[in-house]
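A single protein chain has been omitted from the complex, and every remaining protein chain is retained in its original position.
Chain IDs A and B follow the sequence of writing; residue 1 opens each chain.
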Amino acid sequence: MLIGGIMVITRKNPVHSALALIVTLLAQASIYLMLYAPFVAGVQIILYAGGIMVLFLFVIMLVSIDRSMKERQFNSQWVVGLIAATALGGLFIAVYTKGPSIFPDHVLPIVENDNTQKIATMLYGQYMFAFEIASLLLLVAIIGAVVMAKKKI
Amino acid sequence: MHEIIRYIESYLKTKDLTPGAAGNMFWVLVYIMLVFAGLSVAVIAMNWLERKILAHMQVRLGPMRVGPHGLLQPIADAIKLLLKEDIMPTEADGFVFWMAPFIVVLAAFTVFVVVPFGPTHAITDMNIGILFMLGVSSLSVLGIVMAGWASNSHYPLIGALRSSAQMVSYEVAMGLAVVSAILMTSLNATGTGTLSMIGIVQAQQAQGEWFIFKFFPLGLIAFFIFAVAMVAETNRAPFDLAEAESELTAGFHTEYSGFRWSLFFLAEYSAMIAVSSIAVTLWLGGWLRPFPNLLNGATWDLVFSLFPGVTFLFFAAICFYNTVRMPKHPLFRIQTIGLAGFGFVLALIGMVLFVPAVSMRVQDIFWFSAKVAGFMYMYIWYRGTFPRYRFDQLMQMGWKVLLPLGLGVLVLTASVALLQQKIWHP
Partner (left out) sequence: MLHITTLHYLVLGAALFLLGVIGVLTRRNVVIVLMSIELILNAVNLNLVAFSRIWGGLHGQVFAIFVITDAAAEAAVGLGILIAFFRNKETVNIDEVNLLKW
């Protein structure tokens, strides 16, 4: 997964970047399976790898990339960017070496066969409001995307 | 060596052979090899069947020369494709060009990990089975987009864009139809349904009717939506605008030749078999024999258990009939002998299937394969009968007809199911 991530940010050709991202997403789905979250893994494969990445590939193909591949790839502010990222990384390291005392170890719950049912109960019971808002958000996003990409409104 | 034999014996002695029960690599690999071999045979048979059946529908004969009645034609095609020159366009992106057929084949074949051939006959039974199948079959869209882009010429690009837009649109309708079938699995005592493929068929068995007949006509409409969407999903006639020969010079696989083209072709047929097996599992009751409850009892079980053997003997009889009808010319001697030999092999298989020990195990696999074969025949029938859809008509139908219909069926199924649980049979 890390190799995929590194290839996403360093490739010159955006199509190669998109392929590396697909590899990263599929690896992420398998990590979800390791974390006993099969439903989230399935959703990740269908939505992310099968939907969003198709969208990205469409747009990359529509936007001509020949000119952009011959230009410089990295920003003029890349030094500052790297310094900022290193600072963030230092912060992470400081938090994580405070230790495993903050994050308890694996509790090793029983492997569930009804993960999907429990998620569904929670989604439609406790988080019903968030569910409705998410559907409204998707509606707004659809209308927004269609309006943004039209030739004349 | 002794270890291996003892290991195999210890596995065969276990009575409850649930899928993946051994939980170890050896038996999983054996199952995978079996399914892969079966799938390859099915794809080869599909190739031959498609050409013969299309030909008979168009009142001509189809391939007759290569083997007896063209039976060796797929092998000849495979040899030709393997020997062709492997062309790569000069400006094409090498890595993406190479990866694209690989991804499509991977997506089409990985789906068969969860296909249930029987109550204990699946490679594995994930408890998100149907979700996994839908997700992995949506990965083939990626392969097609990559194939179109990497060929660096405008015909494949347009073909790939059209083909992937069509596949993505009809995935939505497919998903809605699938959800309304999954809803019907929750009509049991505990009120919880299941996403696992084997669980869905067991729910149909417990509720005593196939989901296609449930809440008539809602199950039927859902099945109809899925049947149309699955034909569009696999880019087959009448939705094959993106790859038809007369439209776009073969669309996204124009620049592929030889072995790479045969990979696309292989992936297309196995995707067809995969979505047909989804349809059979969800609506037509998987491996259950017809009329499990209406005609129950020991005698009917015996009658239905004779079906596999009878089918093979029927095919053997057709072979022998055609052997007798072969022209009595010395040049046809090899073909006559070949056909008679094939008939003998089929008859032998039929005889073996009459043995009760074998027939008990093969029963489920046979009914499942028979239903999937019915779907394959429908696919070929559609190709021979319907004219092609224009691309805007296709997209219109996907979004404006199938999607509202799917939503309506979902809402109605949910309300009828709720009524049934709460009010009619509390």
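Convention: a contact is a pair of C-beta atoms (placed from the backbone, for glycine too) under 8 Å apart; a residue touches a chain by one contact, two chains touch by 3 or more.
This is a predicted model, so every value here is computed, not measured.
Taking every chain of the complex into account, the absent chain touches A. By the touch rule set out above, chain A reaches the unshown chain at residues 1-2, 5-6, 8-9, 11, 14, 17-18, 21, 24-25, 28, 31-32, 35-37, 39-40, 43-44, 47-48, 51-52, 55-56, 59-60, 62-63, 65, 67-68, 71-78, 80-82, 84-85, 88-89, 92, 96, 100, 103-107, 109, 115, 118-119, 122-123, 127, 130, 134, 137-138, 140-142, 144-149, 151.
FYI, only the chains that are shown with their structure count from here on.
Contact residues of chain A toward chain B in the complex are 13, 15-16, 19, 22, 38-39, 41-43, 45-46, 49-51, 53-54, 57-58, 61, 113-117. Every residue of chain B that touches chain A in the complex is listed here, in rising order: 93, 95-96, 99, 126-128, 131-132, 134-136, 138-139, 141-142, 145-146, 149, 157, 161, 164, 168, 171, 192-193, 195.
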